[in-house]
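The complex is shown incomplete by one protein chain, all other protein chains being positioned as in the whole.
Then we have chain A:
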Amino acid sequence: MTIIKAALALGLGLCLFGGAAQAQATLTGVKQKGYLACGSNPALAGFGVPDAQGRWTGLDVDFCRALAAAIFNDPTKVRFIPLSAKDRFTALQSGEVDILSRNSTWSMSRDTTLGLDFPAVNFYDGQGFMVKKKLGVTSAKQLDGASICTQQGTTTELNLADYFRANKLKYEVVAFASADETFKAYDSGRCDAFTTDASGLYSERLRATAPDDNVVLPEIISKEPLAPAVRQGDAQWADIVRWTHYAMLNAEEAGITQANVDQMKSSDNPDVKRILGTEGKYGEAIGLTSDWAYRIVKLVGNYGEVFERNVGQGSPLKIQRGLNALWSKGGLQYGPPIR
C-alpha cells in the first residue's frame, strides 16, 4: 500500500508540474538507465513469444538484444515491454520505450504523421494464401470462384478485394471476427483458402488438424515491410538502430557467424576487418565502440542465424527466406557497406 500512496503522490505532483524535457539523446538516456526499454509483441509466433520459463524468443526481441549487445556488450540488458497494437505508438511517443520492435508495418502515414522513424526493415512480410493440398492449386491465379476465409475489418480484406479485381477473378469472402475463428473455419473446411500475412500463414498452419495437408501459395499480394520504430528527431539513435540491422546483414554476407566470429577477427579480408572493428572506428561515429558489430554477432548472431533460429528452418515455423534473403541471393535484404 505504501507504493500506491507514493505513486499517487508522485502522479498528482507530476500532473501539476508537467512539462516536457524529452529532447535528450536516447542513447545517453539508455546508458544512464543501464538497460534498453524495448516495446515488443506480447504474443506472435516467431517474433515475440515467451518460452516455458518466460524468456522472450523471436526475431523482433532478438533485434532488441542485438541493440543491447552493441550498446552494453550484454544482450540481457533489455527490458521487454509487451505492447498491444493500440498502445504501441503512444508508448514510443511518450518515451516509455526506447525502441518499438514489434512487427509494425512501415507505411507513409505512420512515418509522416506519428512523429516516428522506421530505420530499417527487418522482415519483409506480405499477404499470402493457404489452401488444402488436395485442391491441387499451385497459384493464387487459380483461385477463381473460391471462398476465402479472412478476418473482418483488417487490411487483408481490402487487399483481397484489390487483388481479385485486378486479376478479374471471382471470389467469395467469408469473414470472421477473430484470427482464431477464421483459421478454425478454414481448417474445418468452411472455405477453400485462408489469407493473412505470410508469417501468420506459417504459424497458423502448425495448428491445423493435419499441417502437411495445407500449402502456402507463392503469391504475395501486399507489401508489409515490418520495421523497428524510433522517435523522430534523434538522428544518432536512428543510426544506431539502422546500422545494427545492417551490421547483422553484412556479417551474414561476409560469412561471419556466432561460431566463427572469433577466428574471423584475425581475417585479412578488409570487409570483415571493417565490420568487426579491427580496422577503422566506424562504431564510434554512432556513439558506440568500434567492436560494436563484433558484439552483436558474438552475442546474438548474424541476420541469417537469427532468422533461421526464430522463424526459419531451425524453428517449427519453417518460413522460407524469400524476400528476406540477402540481395546476393535474390532477396531484398541489402546491407550498405560499412566503410
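Here is the rule we use: a contact is a pair of C-beta atoms (placed from the backbone, for glycine too) under 8 Å apart; a residue touches a chain by one contact, two chains touch by 3 or more; residues count from 1.
What we mean here is this: contacts and distances are computed from a predicted model.
*Asks:* Can you work out the missing subunit's protein name as recorded in UniProt? Choose among "Phosphoribosylformylglycinamidine synthase subunit PurQ", "NADH-quinone oxidoreductase subunit F", "Amino acid ABC transporter permease" or "CoA transferase subunit A".
*Replies:* When "Phosphoribosylformylglycinamidine synthase subunit PurQ", "NADH-quinone oxidoreductase subunit F", "Amino acid ABC transporter permease" or "CoA transferase subunit A" are compared with UniProt, the left-out chain turns out to be "Amino acid ABC transporter permease".
*Asks:* Among A:V30, A:A45 or A:I99, choose the residue that contacts the chain missing from this document, as touch is defined above.
*Replies:* Checking each option in A:V30, A:A45 or A:I99, the one touching the absent chain turns out to be A:A45.
*Asks:* Looking at A:R165, A:R207, A:K281 or A:K329, which residue reaches the missing chain?
*Replies:* A:R207
*Asks:* Applying the definition given at the start, please give the residues of chain A touching the unseen chain.
*Replies:* 1-4, 7-8, 10-11, 14-15, 17-22, 24, 29, 42-46, 49-56, 79-84, 86-87, 90-91, 93-96, 180, 187, 203, 206-212, 315-317
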